[in-house]
Each structure stands twice: as structure tokens, then as C-alpha cells.
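So the structure is just underneath, and the comments pick up after that.
With one protein chain withheld, the remaining protein chains of the complex are depicted in position.
For chain A:
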């Protein structure tokens, strides 16, 4: 999956908005199926609304952004999208060798989407952007490091917890391709009869 697809998946996440219009409940199941059948069979949103002006309501991100672009709502940033909380997460992420659980499985995508489209509704948007980027960098560095040690130690399998979809997708293509490549090289060596040595790539 390329990043835009992952972002598309992330758009199903729910976010709170404060609408400035009034609308009865809308029933989006059909619409959602139509939209998303290619990705996932059913993501049961159920019913959205009712929308009361001034009252918070939960809607999927794609709808929130659409409404926001039409200036029909204000987006309430998710609870974790807060400078103090993110700083804490960043420190935790830096301190630990393992991946720490993220507040949202689409933290990167949501940050990007919300900050790009609704930065006026999010206090200290710039700091949040930097913090999330820091967290992302830390995690991707960890991912590279673990891939490196995975290969250098010639492990057959490895387990990585708490990775988000976007992170997996950034390394998947390259990692799989290079593993394939290495496998070919190695089998070539074997077929020539030369026993593989420690670091043969």
C-alpha cells in the first residue's frame, strides 16, 4: 500500500466535531459500503448524528474534513493531540528500546490530515507537528535498527509490537524486496556449492 492508501484507511477513524448546522441523523452504511468495499468489507459506522449546532458529535475523519472545508464545523482535536501528552510519548519512545503503544493507530496520518485542514482548530499546531514528526523519526529509526539487526543476525523471524500501519508500509516494500534479493544471492552461493558464511551479503 502506498501512503495515500494508508491515509485513506485512516480517514475512517472517528473524530469529534462541533457542527454549526443542524441535521437529523444520517444513515451512512450504504454510502460507506460503496465507498469502502474495496478496502474492507464492512466498516460499520452505523448512524451519524443528529447534528445539533454547538453540540459535539463523532464523525469519521473524511466527513469531518469535508465539513470543515465547507466551514460547516469545528474539529475538536483528539485527546492525544496535545503538546504535553505528545511530549510524554516522545520521551517514553526515546527511553525505551521497544516500540511503545501509540495513542492512535493512525497517529501520523491523522496529524497530517487534521493539521493540514484544520490547524486553526488545534491549539499549538506547529509544536504538535514537530512532536509527531519527532516521534515518527524515533520510531522509524528503531524500525531500521531492528531490521538491520534482524538481517545481520540472520534470524528467521522477528516480532514487532505496536507498529502502526503507516510504519509497516514505509519499510515493507524495501525490506521484502531486499530480503528476496538476499535470498537469491544466498541460494546462488549455495547452488555453486560454497557454504554461506557469516556475512555474505
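Note that in this section contacts are C-beta pairs under 8 Å (C-beta built on N, C-alpha and C of every residue); 3 or more make two chains touch, one makes a residue touch a chain; residues count from 1.
Operating definition for what follows: contacts and distances are computed from a predicted model.
One chain of this complex is left out of the view, and of "AP complex subunit sigma", "WD repeat and HMG-box DNA-binding protein 1", "Cell division control protein" or "T-complex protein 1 subunit beta", the protein name its UniProt record gives is "WD repeat and HMG-box DNA-binding protein 1". The omitted chain makes contact with just one of the residues A:63, A:76 or A:89: A:76. Listed here are the chain A residues that touch the chain not shown: 16, 18, 20-22, 52-56, 71-72, 74, 76, 123.
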